[in-house]
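The structure's right below; bear with me while I get my questions together.
Of the protein chains in this complex, one is absent; all others appear in place.
First chain written, first letter: the chains are A and B, and each begins at residue 1.
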Amino acid sequence: MTAEIDIRNVSKSYGPLKVIENLSLSIPAHEFVVFLGPSGCGKSTLLRMIAGLEGIDDGEILINGERVDPLPPGKRGLAMVFQSYALYPHMTVRQNMAFGLENLATPAPVIAERIAAAARMLEIDHLLDRKPGQLSGGQRQRVAIGRAVVKEPKAFLFDEPLSNLDAALRARTRIEIAQLHQRLRATMIFVTHDQIEAMTLAERIVVMNNRRIEQIGPPMEIYDQPATRFVASFVGTPQMNFFDVRGATGSQIRLDGTLSLSTRVDPIDAGRAAALGIRCEAVRVTGEGQGDADGVIDVLERLGDRALAHVRLPGGQTVIANEIAQTKLRVGDRVGLGFDGAKAHLFDAAGVALPLRSAP
Amino acid sequence: MTARSAPSIKRRRTASANAPDWRNALFVAPYLFFFVTLLVFPLFWGIWLSFHKADIFTNGPFIGLGNYLRLFNDAVFLQSVGNTFYFVLLTVPTLALLGLFLALSLNSNSRLATILRGLFFSSSVLSVTIVTLIWRFVFIPQYGLLSAIYKLFGSEVPSFLTDPNLAMIAIAITTIWWCIGLPMMLFLAALQQIPADIYEAAALDNASRWRTLISITLPSIRRTFVLVVIIQIVMQFQLFGQAWLMTRGGPNNTTRAIVLHIYDLAFRRWDVGMGAAASEVLFVLILAAATIQFLTSRSAGDRS
Partner (left out) sequence: MSARSTPGAARRGFGDHIILVAVLALSIAMIAPALWVIGLSLKDNHEVMANPNSVFHPPYIIDNYVNILYGGGVLRWILNSLIVSVGLTFGTLLLSSLAGYGFARLDFPGRNILFIVVLFGLAVPEQAVIVARHQIFSLLKFHNTYHGIILPGLSNAFGVFLMTQYFRAIPKELDEAALIDNASRFKIFWKVLLPLTLPAQATLGIFTFLLSWNDYFWPLISATEKNMYTLTVGMASMQVNFAQSEGVGFLMAQAVFAGAPIFIVYLFFQKYIVTAVSGAAVR
């Protein structure tokens, strides 16, 4: 019952403002794809266009090869889980879950059976006769999911469903959604601004910024091979360290001061490099004078499983480096930094990543 | 992307659920039907009528401003306008200030305050006929309540309702008794909107009760005060029931209100054209008074 979704050259404007421009995307059946991006990047708009809650001005949307964009939301065979759950407050959980099926003239026994099955799977069977107002946030979330599950839709659409939950609940529900996908193997589109959710749930991530798609790919590819500077900076905590490139000789890239790293960039492209990015796990804290640069520890963040050392270089820039949890470093220590140039990413003036030669 | 064989027409689509659709207008259509037939249409018909010499059965000849000219040459009509202004001047400031006083005094959670608030509002739910019935008897000489009270002090009560100088005042008192609930409630609502920490800050600044009232409380409810005044102006301009039932517009037309005049013209003398004209004059007066009040309060320093 699951479907592939095809978005072709869709555009949308609000008056003179072009919100989505000539965007195309193909989602195969059974895939869990995440639309990831900051607020205002267009990810929710895109989701709502698929759902039919927003119209499109140009282009087509197809589900299983059939045009759905002229159809109203109710006729597209989709189900949506909203950020605020959008449960009908005056109906019981059971009535909430039955509502959609009743509108499709589904026979009562079928409805009852599907509700029972979904309630069992989501462990909400004891809540069926309660009203949403009597439920906790996490329970409401599961009812919202249950309401979608019973419809046996062609695809599930999730619009930032975890944003209203506290941290612990968010982590738990994340796992439940992942398990749901494994059970149902349905096509799922999940919208979020939280890159951890994207990394842990997605089979493919669509990274969006400013209403355009920056990169599409599996999580590790997004992480290890960011296509643009935006993707590199948006994914990964803490944020990647960035440096301005001062010059290049072959694959050797010169940064501020005396700092110079040997990277994997092709000498042909090296001339176009404008910025260099390196993650904190590729930066080591060494003794003073024993690394590629020296600095002073400004801030030391202890996270429990590791520590992050914010080291200020003479030029004023701060670099974040990974440290072990039990580090003896303290604020104010003068230290050195060792950079693993092989893990560095290079970007041209437009923010596009330069190709890197494969690791030895 | 491989091209699909089906021809795709790329034009503006309105499949969006929120797109404008004339069928949606069906929801507002029932109400609009009554709105147009019973409000808009009569409004314009009334204006049209006011330009004709009409009675109950026929719409006579078009006479342009004839009705209006007759109105403004009619001493009784002019007197009724004057009476109405007088009445508004008597009642509106009193209602506003008294309402404010009561709201300030009764703005507490104590049992007594709650009961008294309920008391002061209770008169507003009565109909004009009951209110006038009660107060006619309060004012009546010899048997009335006022008469009994005056006798306690050893004097005779003046006959309010038959004294040209006192009749309007009597009606004003009745109206104030009847209508005090609404201004009080509006002020109470506004007072409760003032955040508590402003008062705490004032206390820390060593402000006296009076100072707090003048400098903090009153400025915060300025908007509500204007609102109350405007509402009361609009309401009291429409004086009818009290004047009709208590004094029939007398004595000597001293309590003849504009609406009374309209009633007399249109539904007793059946001079429908004149009645319509008078009602349009009233409409304009109300609109003008409310607008003036609104504008003067705006220009007098709308700092907020």
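Keep this in mind: a residue touches a chain if its C-beta (ideal position, glycine included) is under 8 Å from a C-beta of that chain, and two chains touch if they have at least 3 such contacts.
What you are looking at is a predicted structure, and each value in this text was computed from that prediction instead of being measured.
From the options B:Leu65, B:Leu119, B:Ile198 or B:Leu295, the residue with contact to the chain not on display is B:Leu119.
Contact with the chain that does not appear here is found for just one residue of B:Leu106, B:Ala170 or B:Ile221, B:Leu106.
For the chain left out of this panel, the touching residue among B:Phe51, B:Phe87, B:Trp135 or B:Phe225 is B:Trp135.
Only one of A:Leu104, A:Ile175, A:Val299 or A:Ala349 touches the absent chain when the whole complex is considered: A:Leu104. In the full complex, subunit A contacts the hidden chain through residues 51-53, 72-75, 78-80, 82-84, 86-90, 99-100, 103-104, 147, 151. Residue-level contact of subunit B with the missing chain is found at 17-28, 30-32, 34-35, 37-43, 45-46, 49, 56, 98, 101-102, 105-106, 116, 118-130, 132-138, 142-145, 147-148, 177, 180-182, 185-186, 189, 199-200, 203, 208-209, 227, 231, 234, 237-238, 240-241, 245, 259, 262-263, 266-267, 272, 275-276, 279-280, 282-283, 286-287.
Going forward, only the chains that are shown with their structure count from here on.
Spacing of subunit A relative to subunit B, judged by their CA centroids, is 59 angstrom.
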